[in-house]
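One protein chain is absent from this view; the other protein chains keep their places.
By letter and in written order, the chains are A and B; residue numbering begins at 1 in each of them.
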Amino acid sequence: MSTRTDAHSNQVVDNPREPFDVNDPRLSRFDLVREGARRDDIEIVHYEPQFPPGSRAERRIVRTVASIFLLVGVSATAFVAAYIWWPWRYEHGTGASKYYTPILGLTLGIALLGIGFGILIWGKKLLPKEVSIQARHDEPASEEERRLTGNTLLYMVDELGIRRRPLLGVSLLAGLAPVGAVAAAPLVGGLIQQPHKNNQMFTTGWKPITENGTTRLVRLTHHDGTPVRPEDVSPGGQITVFPGIPGGATNKYADSPVLLIHLRPDDAAAARAANERAGHADYMWGNYIAYSKICTHAGCPASLYEQQTNRLLCPCHQSQFLITDNARPIFGPASRRLPQLPLTVEDGFFAAKSDFTETVGPDFWERP
Amino acid sequence: MKRRKLDMAALPGRAAREVDDRLGVNTPLRSLLNKVFPDHWSFLLGEIALFSFIVLLLTGVYLTFFFEPSLTEVTYNGSYAPLRGAHMSAAYASTLDISFDVRGGLIVRQMHHWAALLFMAAIVVHMLRVFLTGAFRKPRELNWMIGYLLFWVGFLAGFTGYSIPDDGLSGTGLRIASAIMLSIPVIGSWITSSIFGGEFPGEIIISRFYIAHVLLIPALLVALISAHLGLVFKQKHTQWPGPGRTNSNVVGERMFPRYAIKQGGFFMIVFGVIALLGGLVQINPIWLFGPYEAAVVSAASQPDWYVMFLDGSTRLMPPWEINIPIGDGYVIPPLFWPTVVLPGILVVLPLAYPFIEARLNKDRRIHNLLQRPRDVPGRTALAAMAVTFWLVLTLSGANDVIADKFFISLNAMTWVGRIGLIILPPLAYYVTYRICLGLQQHDREVLAHGVETGIIRRLPNGKFVEVHQPLGPTDEHGHGTLEYVGWAVPKKMNRLGALGPAIRGFFFPIEKPVEAPVSPGHPPVEPRSERQEVGSGGSR
Partner (left out) sequence: MTSDTPGGARSRGLLSRLRRARSSPRSKARRRLGAAVRLLAALTLAGGAYTVFAPDLQAQETSQLSAAAQEGKALYDTSCVTCHGRNAQGVEGRGPSLIGVGAASVEFQVSTGRMPLARQEAQAERKPPVFTDDQIQQLAQYVQELGGGPQLPEGENLHRGGDPVEGGRLFRINCSSCHSFGGGGGALSSGKFAPSLRPATDRQIYAAMLTGPQNMPVFGDNQLRPEQKADIIAYVQEVLAKDRDPGGFNLGRLGPSTEGVAVFLIGIVALVFAALWIAGKS
């Protein structure tokens, strides 16, 4: 099988070859392979087994590949066995079930890697080394060919005679343009939603409820719906509150979560002074202050409250807001204050005096 | 009629004839089997992406049997005790079920996620290889563009997949995505409400993302990948310059048998690595994140790594808001620039790069031979610049984790990122450019003066010189006459065979080498026979 041809005989086209008789019984199978390759403009210039057949090295590699394949079998069997018999149901703690996925991964991985390495070693070591040269034939087609093809294409235009019959062309365009719209209309029409329906981008769940002519303020509630009393928050503490309406703590009111903070007296004085400067003099209740939890930058909950520095950090893009200065952004990409919720206390429970007076959540074009 | 005995040996031949009679595939099949592929490790990087994609399809189909893309609220009652009784969406509950109540579901889910990360990583590494070696040049510009689009389609596939389990982390990501859409001037709020079916989060986004993730985007990926491979096939693979290799041939192995075996083996290895990762390394533990709630967030909220550069650019962006005082006033939020404009530029510029480079170089020829990165210092330096830019952004995307684990101030990290983003890429450009020139010069020097042998010779006048081994014939000054041809220049004596053939075997020699040196401890310094005489390095 070993054959070595001259490395420089790759210009197959130039070399006139003697006629090749495929049916010649003297030809080996490799001769036929080489002839087939030649007809595809491929010259096998180097083809050589890596080991003498039957040599020690070859037998060693055969043994290696065979043992890898056997390992694959063992590992795959182990996978199936573990899949069936290893305890797999979740149980708390550090029991055997915690090793279910790792064991599956290990056995599957070894099996797959084994197949891979087995056939790679087989192909790399036991198959003859080969260098073949193939001509690319990517020279551009001749001018003549291009001309023929181009005219074939243009011929259709001639036959249709759009130049001679302009009315057809114009009417076709005029007729087809709306058909394009037909394709787009259901898609666009089905998907499109008016963003300002019910003024939804500017209102939240805190909007006072008007029923039967009376207006009721919305209470601040815990996650479980129980209303919040002032003594529920210790000085230096904060709590996430939701509007006390049905579903107020669900994602239906994704813009409504509010951080209620009980400031220490000194900080509260600073915050009150800042509030007055901003014209929000009555937004705080006592030392309590409430800001929208939804970051004005990208909408993450800005909820990392640092009680000594009175900063509120958003964990998504690190915008930092200073609570004692109307939640002014002091660092990071946010450019707008967190909206403040005006607070009051009714019957001992916190309530929102009104909805936010600024737009909650990330910025957009038409935010006034 | 006497029944003829079935001739087993002739059966394949007969079957083949029957098939060819009908389909006429004989000759094309043979030329397919005989197609020659060049062999180099860097040509296998794209295969990693292809094979990961196959794994993605396999595991993804499995996952669709169990996943329920719905935001309907349910009460979890599955095996994972710490969440039992919690209210959550059906999407999240079914993802928990895949992890805990489908036997072997967790490993498939983790393999799917790891395969996705690997798919994107392999695309990037492959793209760097193509860029650095100039494989995108004419006639392969179209394939470069397809490949580049594959990155962005893969990006969308990854992001939609990351979003649909509706856990705490993916919900946060979805919220940011909605804010990004919202930040687009004029039409932002319309786009957001149209995609989310109303105000965030709405009730339909998971099923919309789901159909995009399992049907539209994979279909697009399959189409683009087919076109990508088809073009590689049609245009034939590029190859490195070297002996016998020209711009108009391909030197390598025929597809059948060796190349195909290698590809099959490599597929199994990629599959095996993904299986090992999927089983042994936990990814995206959604049961710890909890269901998505608008008020809940975790420190270190990050997207997957291929989105992290956008997160980083968002974090580094200064709070520059543009107010337009017309009517009620309009605003362009600072979020718009790093998340819409920057990716927009990043999508368009690289698509046009092959044409820009050809135009600048006035290069209209066809290139089938690759270039070594050092031989095109401008392009290589540009790649280094781009990688540095990307790296600064990606690291900034994880800057809170880095700040926390390495005890650095978070604000300092942001500032380092902001300044680094401006200073480091040009620096990388300059340094890489100089390194390329240095390497080029060294190649020329070895060609001119030969390889350093490590032999010091003392001249009669007392001067010491190192003996250099020329690589080929020399002129009258002792300078080599070989030209640089764009391929690696041997720079060590053992590359010239000075040590004799390597001894085979891992722990012990399996066969005595034919030309083994007599004493392995002292390799022969004299080069072998007919090569050339040892001359001095001359001018130095």
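To be clear about the criterion, contacts are C-beta pairs under 8 Å (C-beta built on N, C-alpha and C of every residue); 3 or more make two chains touch, one makes a residue touch a chain.
What you see is a predicted model; the values in this text were computed from it and never measured.
Asker: Check the options B:Gly290, B:Pro377, B:Gly420 or B:Gly450 and report the residue that touches the missing chain.
Answerer: B:Gly290
Asker: Using the touch definition from the top, which of B:Leu118, B:Val214, B:Val416 or B:Ala448 touches the missing chain?
Answerer: Only one of B:Leu118, B:Val214, B:Val416 or B:Ala448 touches the chain omitted from view, namely B:Leu118.
Asker: Applying the definition given at the start, please give the residues of subunit B touching the unseen chain.
Answerer: 39-45, 48, 81-86, 99-100, 106, 110, 114, 117-118, 121-122, 125, 168-169, 262, 265-266, 269-270, 273-274, 277, 279-285, 288-290, 293, 295-306, 308, 394, 397-398, 400-401, 403-405, 407-412, 502
Asker: Which subunit A residues would touch the chain omitted from the figure, given the whole complex?
Answerer: Against the left-out chain, subunit A lists 90, 92-94, 97-98, 100-102, 105, 120, 124, 223, 229, 231-240, 261, 301, 303-309, 311, 313, 315, 318, 320, 331.
Rule of thumb we're sticking to: only the chains that are shown with their structure count from here on.
Asker: Once bound in the complex, which stretches of subunit A touch subunit B?
Answerer: 7-8, 10, 36-37, 39-40, 42, 44-45, 55-57, 60, 83, 88-90, 92, 100-106, 108-120, 122-124, 127, 130-136, 138-139, 191-197, 200-201, 223, 240, 242, 249-251, 253-257, 293-294, 297-301, 303-304, 315-320, 329, 331-336, 361-368
Asker: Hey, which residues of subunit B end up touching subunit A in the complex?
Answerer: Interface residues on subunit B, with respect to subunit A: 30-31, 34-36, 73, 79-82, 100, 103-104, 106-107, 110, 139, 171-172, 175-176, 178-180, 182-190, 192-195, 197-201, 235-236, 243-244, 247-254, 257-258, 261-262, 264-269, 271-273, 275-280, 292-301, 311, 314-321, 328-335, 338, 366, 368, 399-400, 410-411, 414, 504, 510-511.
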